[in-house]
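Complex shown without one protein chain; remaining protein chains in place.
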Amino acid sequence: MASKNKKLNLKDKYQYLTRDMAWEPTYEKHEDIYPDESFEGIKIINWDQWEDPFRLTMDTYWKYQAEKEKKLYAIFDAFAQNNGQQNITDARYVNALKLFLSGISPVEYAAYQGYARVGRQFSGAGARVACQMQAIDELRHAQTQQHAMSHYNKHFNGLHDASYQHDRVWFLSVPKSFFDDARSAGPFEFLTAISFSFEYVLTNLLFVPFMSGAAYNGDMATVTFGFSAQSDEARHMTLGLEVIKFILEQHEDNVPIIQKWIDKWFWRGFRLLSLVGMMMDYMLPNKVMSWAEAWEMYYEQSGGALFKDLERYGIRPPKYQDVANAAKNHSSHQTWATFYQYSQATNFHTWMPQEEEMAWLSEKYPETFDKYYRDRFEHWDKEQKEGNRFYNNTLPQLCQVCQIPTIMTEKDDPTVFSHRQIKHEGERYHFCSDGCCDIFKNEPEKYIQAWMPVHQIYQGNCGGADVATVVEKYYHIVPGVDNMEYIGSPDHQRWLDIKGLKPLSASRDKTAAA
Amino acid sequence: MSVEIKTTSVEPIRNTYSAIARRFGDKPATRYQEASFDLAATTNFHYRPLWDPKRTLNDPTRTALRMEDWYSVTDPRQFFYGAYVGNRAKMQEAAESSFAFCDKRNLLTRLPEETQKQLLRLLVPFRHVALGANMNNSKIAGDSTATTVSQMHMFAATDHLGMGQYLTRIALLLDGSTGTALDESKTYWMDDELWQPLRKLVEGTLVIDDWFEITLVQNVLLDGLMYPLVYDRMDAWFGEQGAETVSMLTEFHRDWYKESLRWTNAMIKTVVAESDSNREQVQSWIDQWEPMVYEALKPIAQATTGLDVLDELRAELSVRLKKVGLQSTGVQA
Partner (left out) sequence: MSQKVFMAFQDNDNARYLLEAIVKDNPEAEVQHSPAMIRITAEKRLVINRETMEETLGRDWEVQEMLLEVISIGGNVDEDDDHFIISWS
């Protein structure tokens, strides 16, 4: 079959191997096959203009991914066989993993579900294929995380019931509501929220802290998982950037819709990352860098370059970016202080930083740590050493949108809460900030539905009339084992045992919360 | 610093995750178990989907079927992600060798013009059916609730994409990688009378709402007739036309189909055994769709193997379904 045509280049060949397998239906209506594509108001004139981000055919995907999995599981096996958990700097580090497994891993799975869904919904076959590949990648992450943590779960507490807790525990509604929000949105918002805002703009602020944290603290299993997963993330990032530019280029009517979503999802993502900030600054025995430094590098610099690039579409940087940038010097301290005092209800331990760590914090936060936070922490440390470890016996007010306790402060005055409230259809709703309040105002009918953990406890929907019962029976947090102060905990005792150090005396007080 | 590691401190303090222990007992778990059970959220969802406000996220009512526990549907292959890609990587290595060999030796371009045209008209358009299968399985992966069910369908989705890509590459071998063969092949799919019943059927599957109905129609009824027809019987027929080389390039499909029987059979068996109402619902779907699938494949069989072959395969499908308590119109062989 002689052909005078030219041999296809990589780009065109890939199109034949993907989108060309699709066709315009004639026996069924286009809108019946793709029912969710237009309700968001996004206009796509020509899907042919979609540029495939990474051009992986399935056979190549299988080949490369299998190679990665082989290496990864060899490390998991070696880690388990050699009791690698004994090589970490200090068992306090494991609490970062508890936060990760209960907070992040379930949303990796939720991302799988979300991408599987949108991988069917778009009428552009190129976009569908890219989304399906991301779906199966996210399944990979969810499952390799279960496997990476499996050995830790056998040797430390707080890891044993992560998914169950994700559905119920108060602070885990922060990541859960984030992903529920994205998944319950339409397909274009889902991609803007996750592919663009989360997987492109903010991803480094999630993964680099955790994975570098693992590397700096001797956690071979997590480092290997992290870097292996990150090579998938590079594909996801490229999809995120491609998607946003494609939508913006398709029709000028899309620009204000996208801008609104960028504003919303930047803010929700930034709030979600408070948990990571606290992890970086307070939970890692060996520090990687400060949260402020990470934010400066991975958002202010990288994000700056990105939004400069998007200017030509009429997109501006996210609203309240200035508030987020200012918060980098406060967020981790405020968040840690909160978790410290509510640690009777967390599946991980908390503790006060010791002198050397406080010196590091002073150095990294020269304008804020000594001025606003050191005194409180020194006081709590003293109390703990005297046997009066502080636990807060009230329940916190949560922000209706981000669901974090409303502990954040005004951009220009860190001694004043940035609490906002509005009335909607006869009910009063509370917010941590203008950022969250604006999100509510745009879609009140959505956010009034939220399953607010503290309200649910007070309404009697969490299995008990007192916090201790809720924690044990509803949250499946084993009291005195999974929760509360690190010093004197079973994890701590076991660590001393592993290191051949003297066990703590039996009279060491662990003041229980009521 | 020398550290004396006492034996007690290396003893594990638990055997597995609590959810796994609740299901399988307090003992070490397999990787398949840890990866596949109770990861998905089940309660306390925050917002109703804008695209389906009558239901929640992860809602089990996206199918009419009811199971006490959807996790009782498991994968006999025990595929979680790692096991899946490992398996497929081996398969693709063999396929890659075959394609490279054919390419190097010009085994396809050496075929008579008429035979090449037959391949473009009678084999390559199945790549479009593959895309329909890919779309359907992606929807099922998103709509089904238990990971044990969902992931099997995600893997099927990517499998069909891969198999469609292999068919595409057959055409690219035929036209020196210019795309002209694919352009021609697509015209058959769109306009040739031979393909219209099947294209109509595939488009019909793309508007089914109930995810179990989709898996039944796509993965059991359609694949159940189509794969034996195309990759066994038509494969033999192509051989008779002088195109036995092509068999090398579809070995993946044959291996794939044989493997797929394991999980699809296990799935329908479990679901149908659960209750009379499940069985009746599945049976009513079979009554509706199986004849349509047969009719859709008829012209292709008539143009190649002959209709009696399709009738044989229809009877075999009937026997297969009977094993799990279901019936279909099978001409008794």
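Per-chain numbering from 1; labels A and B assigned in written order.
The definition used in the following text is that a contact is a pair of C-beta atoms (placed from the backbone, for glycine too) under 8 Å apart; a residue touches a chain by one contact, two chains touch by 3 or more.
Values in this document were obtained by computation on a predicted structure and should not be read as measured data.
Checking the contacts here: which visible chains does the omitted one touch?
A
Of A:11, A:30 or A:43, which one is in contact with the hidden chain?
Selected residue, touching the omitted chain: A:11.
Out of A:212, A:254, A:290 or A:368, which residue would touch the omitted chain in the full complex?
Hidden-chain contact among the options goes to A:212.
Which of A:250, A:302, A:456 or A:469 sits in contact with the chain that's absent?
Final answer for the missing-chain contact: A:302.
For a quick check of understanding: of A:221, A:241, A:257 or A:272, which residue touches the chain that isn't displayed?
Residue touching the absent chain, from the options given: A:241.
List the residues of chain A that touch the chain left out of this view.
Those residues of chain A that touch the unshown chain are 9-11, 53-56, 60, 64, 67-68, 203-204, 207-208, 211-212, 215-216, 223, 227, 230-231, 233-235, 237-238, 241, 288, 301-302, 304-306, 308-309, 312.
Here is the rule we go by: only the chains that are shown with their structure count from here on.
Tell me, which parts of chain A touch chain B in their complex?
Residue list for chain A touching chain B: 1, 3, 5-8, 12-13, 16-18, 20-23, 25-28, 32-33, 35-36, 39, 57-59, 61-63, 65-67, 69-70, 72-73, 83, 86, 105-106, 109-110, 112-114, 116-117, 119-120, 125, 128-129, 132-133, 135-136, 139-140, 142-144, 146-147, 150, 153-157, 159-164, 166-168, 173, 176-177, 180-181, 183-187, 446-447, 449-451, 456, 476, 494, 497-500.
How about chain B: which of its residues touch chain A in the complex?
For this pair, the touching residues of chain B are 3-6, 8-10, 12-19, 29, 31, 34-36, 38-51, 57-58, 80-82, 85-86, 88-93, 95-96, 109, 113, 116, 127-128, 130-131, 134-135, 138-139, 141-143, 147, 150-151, 154-155, 157-159, 161-162, 164-166, 168-169, 172, 174-182, 186, 189-190, 199-200, 203-204, 206-207.
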